[in-house]
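Removed: one protein chain of the complex. Kept in place: all other protein chains.
Let's look at subunit A:
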Amino acid sequence: MEGYFHSVRLDREKCRGCTNCIKRCPTDAIRVQKGKAKIMDMRCIDCGECIRVCPYHAKVAYTDNLANINTYKYKIALPAPALYGQLKKLSSPEQVYSALRLLGFDEVFDVAKGAEVVSAAVREKLKTTDKHPLISSACPAIMRLIRVRFPELIDNIVDVESPMEVAAAMAKREFSRKNGVSEEEIGAFFITPCPAKVTSIRSPLTRKRSRVDGAISIIEIYGLLTSQLKHGAKLEREDEEISADGLGWANSGGECEAVGKTIKMLAVDGVHNVIRALEEIENNKLSDLDFFEGLACTGGCVGGPLVFENGFVAKSRITTLCASLEKRTIPEAKVEKAMEEGITQSTQKVTPLEVLKLDDDFMKAMRMMEQIEEITARLPGLDCGSCGSPSCRALAEDIVRGSAVELDCIFLLKEKVRHLADEMEGLLKKL
């Protein structure tokens, strides 16, 4: 079932069958059928746009419960850099370590450290690549978007693992060496702002098996964390390793900033904006760029669907925290070691997912396209979504694919009813 595990799901009870999610989905993956939304597994990229726009909170993300960490003897928390934007009056990231320990973790290893190692690895790749631009592999929703909508750009994705994967590997290695325990006994749990990360833990694109064992959403842990911070959680040790370069990855542009200031780069956030930029890359309009960072959420990971705080507030907090960490940096030896050990290297190529294709038979697909044009011309062109498809054109495509009928369009239906009524009336007069 590779590729079809999804974190983003529907709570049928809560769904009212409105048109908010279908209109917003970047891959046209949602339809409303019989009054309920339906997510098409093949197309969904787990970006979480639908979670954000659903007024009834009927779109949910599957994540692990905090209690799940107890299935492992040793538990490591991997906080996403974005976590630090959630908390008020945080003087340093380390304050959060003690709070996480009080919640049951034996160790805390910042994904920001992984981010810094990844930055170094990407920098190396940039020296030898002939792809312009090289595309960041950090955002799992954008990776999946490329797979579905821009398969031609798969080769531009840098073959470096995400900070989460790298951090998990480093954390497990360090912990097992320090404490003389086997890596199998350690569970590494990502504290996630993002459902797509959950999906990439369960069914990774760039390796056979993820080194992360589960993900707990920021929103689940937020309340517990703030109360621990209020009562009891004391600053227990000063870790000199988390740096501005790593932490900055929480914000859009943070990766570019960390990778290098001398390269030509572009950072774009918000999935619909990223789509526009990818269209340009596909058209060779941005071939003077060295590096492209595209993040699905507005503002970057701070704007993830599973965070508590307003993304803009969180973004500003990250910026402030970064400024206070300016002089710190992870020891270079650590970065080099991680790269030597091959922790950063992806071991599997991303495969395209050709779900937009109308048919495998070219002739048939051509005929279907013709029918789509014919039907589209008959539809009102209002893109109202009342039929359950995101636009008139999408309805036409659904009809041709066999999953909808023309009378799903309420305007065509109305016309049909009027026509029938007229006939009845005419008939009545003859009686």
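The criterion applied here is as follows: contacts are C-beta pairs under 8 Å (C-beta built on N, C-alpha and C of every residue); 3 or more make two chains touch, one makes a residue touch a chain; residues count from 1.
The rule is simple: contacts and distances are computed from a predicted model.
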The chain dropped from view, which UniProt name applies: "ABC transporter permease", "Thiosulfate oxidation carrier complex protein SoxZ", "FAD-dependent oxidoreductase" or "Anti-sigma regulatory factor"? "Anti-sigma regulatory factor"
The one of A:Ala323, A:Met363 or A:Leu427 in touch with the missing chain is A:Met363
Missing-chain contact among A:Asp11, A:Asp41 or A:Glu152 belongs to A:Glu152
Under the stated touch rule, tell me which residues of subunit A contact the chain that is not displayed. 151-152, 279, 282-285, 352, 354, 356-360, 362-363, 365-367, 369-370, 373, 397
